[in-house]
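And now, chain A:
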Amino acid sequence: MTKEELKSYLESNYPELTYSESGKYDLLFIVEAQKLVKTCEKLRDDVKLQFNYLGNISGVDTTENYLTVYQIASISNKLRLDIKVILPHDNPSINSVQSVWPAANWYEREIWELYGIEIHNHDNLTRFLLPDDWDQGHPMRKDWDAPDFIRFPQK
Partner candidate 1 sequence: MIATSVTFWLKDLLGSIGLSGDLLTIATYGILAVAVFSLLSVLALFLVWWERKVAGHIQQRFGPMRNGWHGWYQTLMDGLKLLQKEDILVFTRDRMVFFWAPIMCFVAAFAAYIVMPFGEGLIVADLNIGILYIVAITTFTIISLLMAGWGSNNKYALLGGMRSAAQVVSYEVPMVVSILIVVLSAESLSMVKIVEAQGGWIWNWNIFKIPVVGLVAFITYIIAAVAEANRTPFDLPEAEQELVAGFNIEYSGMKFAMFFLAEFINLFTVSAIAVTLFLGGWQGPGPASISFIWFFLKTFAVIFLLMLFRWTYPRLRVDQLMEFAWKFLIPLTFVNLIIAAVMKHFGWYLGN
Partner candidate 2 sequence: MAELRTEEFQVNMGPHHPSTHGVCRLLLTLDGEKIIKVEPYIGYLHRAIEKICENRTYPMCIPILDRFEYVTAMSCNYVFSLAAERLAEIEVPERAEYLRVIMLELNRIASHMIFFGTTVMDIGALTPFLYALREREMIMDLFEMTCGQRLTYNYIRIGGVSRDIPKEFIPKCRETIKTIDEKIEEYKRLLNGNPIWKARTIGIGKLSPELAIAYGASGPILRASGVEYDLRRDDPYSIYDRFDYKIPTYQNGDVYDRYMVRLDEMQESCKIVAQALDGLPEGDIRAKVKPNFKPPEGEVYTRIENSRGEMGVHLISDGTNKPFRLKARGGSFAHLQLLPEISKGCLIADLVAIFASFDVILPEVDR
């Protein structure tokens, strides 16, 4: 299945996915936060796709929204796909995809820790990257500031 075929397949069979232009190399689709787990399960169990491999989850702070981007792949069909979820900037929260891909465990923990995005249905949401006595908030947020942190102006 080539990239174009995958795109048309997803557009016709998955109405909950919206194609996004910002993905430069691989396909990038946007899904609503409520439908995320359902869609992921469907993508994994679809015989034609079999997205059984979760490569990475990145959290992003765009200053207006929070994003979580799921980079998934299919090992048997050799496909790649990015799924993006847009979350509000106030009280962001999302369901865990741990039930779909167990690998999500630590990635979601990291997002919870560094971005402060609440993860529902996660079995072990504890601090692990930052020091145990960390009390300075979520450092990966764009508006995060600390006394010894120097920010250089964007050009």
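Per the selection procedure, all candidates are chains of the complex that A comes from, given by their letters.
Everything below uses one rule, namely that a residue touches a chain if its C-beta (ideal position, glycine included) is under 8 Å from a C-beta of that chain, and two chains touch if they have at least 3 such contacts; residues count from 1.
None of these values were measured; they are calculated from a predicted model.
Candidates 1 or 2 all come from the same complex, and the one touching chain A there is 2. Every residue of chain A that touches candidate 2 in the complex is listed here, in rising order: 22-26, 28, 52-56, 58-62, 69, 71, 73, 75, 78, 80, 82, 101-103, 105-107, 128-131, 139-140, 150-152, 154-155.
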